[in-house]
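Every protein chain of the complex appears in place save one, which is left out.
Up next is chain A:
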């Protein structure tokens, strides 16, 4: 943190009014990132925190020069970014190691484009491998390594080019809890000891605790379209302790912000956090088992109908992303309400928890048709058609006017599964046909 205290702080990265939109098949365009402003100063670790699909990875790729923004400006050390720039290195969620190259060769890959003499490249690669604690594994192939070791190679490959800016795209989310924590601590140690030749770090994550643990500043992203809705400074001295009351309070307050309807993640939309509000609402992929599971968990001891979200996440070993998706689905179906970082079962939710499967189905069907406009819409279309059948594509196309193809598919798959569980309509995968038939 010594660097941050320098008087003349250099701006490493500047993003002004950046926008990214994709053309829609039906004409018009779909905005995934809207009017984003941010700066990154020397000596900072900044986190981009948001739900999946909030465009934070897209923003990271714009900074990396992998994607061209539709509008706005991105500058790195004062120069406009118009392609992958020297001085920016990236660490990938999936590690992105070349399976046919050894650890040493993978690390040297970063130096290939820099035209560094072979001897020096070799020396620098060995240094980087040493730095991340992988000495002895130089000649190993990635498939011989565990996930944590692979990501260490990913870090070494990024550090070997001596970048000014390190971009990290959910670098710990593919690792198990223990490994991820070790890696985070090691990285923070290297950073605070000033042993990495880096000016700033940008971390994309959907893990609230991770962001609070690592960052000096957190930018909170909304979904559909992605926007910065809050900037949260993290004034906790390092090394940080997760059990520190100040740490817990900050985590709780971010939970609250990410779930509270007022400062919605979703601009515009009223209650449910999914975009829109009509049939064009993006629905998360949530199974009916998880829905029932969360209701039962919150209804039971020790929560008795009201629970603290971070606690539930810890207890049920769920990522915040998964928990939010289920929680918001419950909210959408009026089985629960989310408020101030808490989840509280509604009357219907409590009743649901105590009923037998048959009644549960009936309750689910009733709420599905009342509160999920797309389900009601599908039912209405099927009712109106003489044969009571309609192809999948009919609804997919309708949805694609309002969302990307992937979201349309995810939404339709979800509503089909819910509809099947509730037995309000049926679906034949072979013919891609929705119907009112009872499946035989």
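Assume a contact is a pair of C-beta atoms (placed from the backbone, for glycine too) under 8 Å apart; a residue touches a chain by one contact, two chains touch by 3 or more; residues count from 1.
FYI, contacts and distances are computed from a predicted model.
The unshown chain of the complex is recorded in UniProt as "ABC transporter permease subunit", chosen from "TusE/DsrC/DsvC family sulfur relay protein", "Peptidoglycan-associated lipoprotein", "ABC transporter permease subunit" or "FMN-binding protein". Of the listed residues A:113, A:359 or A:387, the one in contact with the hidden chain in the full complex is A:113. Summary of contacts with the chain left out: across A:9, A:96 or A:359, the touching residue is A:96. When the missing chain is restored to the complex, the residue among A:16, A:29 or A:68 that touches it is A:68.
For the chain left out of this panel, the touching residue among A:142, A:225, A:284 or A:310 is A:142. Counting over the whole complex, chain A has residues 61, 64-66, 68, 82-84, 86, 88-90, 92-96, 98-102, 105, 109-110, 112-113, 115, 141-144, 150, 157, 161, 430 touching the chain that is not drawn.
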